[in-house]
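For this depiction, one protein chain was excluded, whereas all remaining protein chains were kept in their positions.
== chain A ==
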Amino acid sequence: MIVCVAVVGHQNNPLYIQSFTESDDVLKLHHIVHCSLDVVDERVNNPKKSGPTLNETFLGLLYPTENYKVYGYLTNTKVKFILVTTDLDVRDADVRNFFRSFHAAYVDAVSNPFHVPGKKITSKVFAKRVSGIVQTFGLSSAG
């Protein structure tokens, strides 16, 4: 199950962060997302594996915490998408698919002429779409 998705701007400012848990661990998820930025920075700044992964937007598993797995995705405009999930065996392809549709949703959201770049995404449509994507993520991995 995906517990949290986040969009982080290129100055590492949170643009959108949404948790999908009932319990009150929003702060923890904020921390996890915030920490994962360190790993993103590290991956981006010293790419050990150049070559095929050079232009890859999908950053893969950022780090496993005790109960979560954190995945990252970096767009061309240095906007980061972070995914926190409780599933311990997640197929990479699933996560890639998730990020692809999430990216599409994000692009649509920021294409809104009333969206101010670099400001928080407040679009309800975006939120609805994201929660839709999050739900289908659970289904596709189960099936």
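Note that in this section contacts are C-beta pairs under 8 Å (C-beta built on N, C-alpha and C of every residue); 3 or more make two chains touch, one makes a residue touch a chain; residues count from 1.
Please note the rule applied: contacts and distances are computed from a predicted model.
Chemist: Choose one: "V-type proton ATPase subunit F", "Pyruvate dehydrogenase E1 component subunit beta", "Trafficking protein particle complex subunit 8" or "Translation initiation factor eIF2B subunit delta". The correct choice is the protein name in UniProt for the chain not shown.
Modeler: Of "V-type proton ATPase subunit F", "Pyruvate dehydrogenase E1 component subunit beta", "Trafficking protein particle complex subunit 8" or "Translation initiation factor eIF2B subunit delta", the absent chain's UniProt record names it "Trafficking protein particle complex subunit 8".
Chemist: In the complete complex, which positions of chain A touch the hidden chain?
Modeler: For chain A, the residues touching the absent chain are 12-14, 26-27, 30-31, 34-35, 37-38, 41-42, 45-46.
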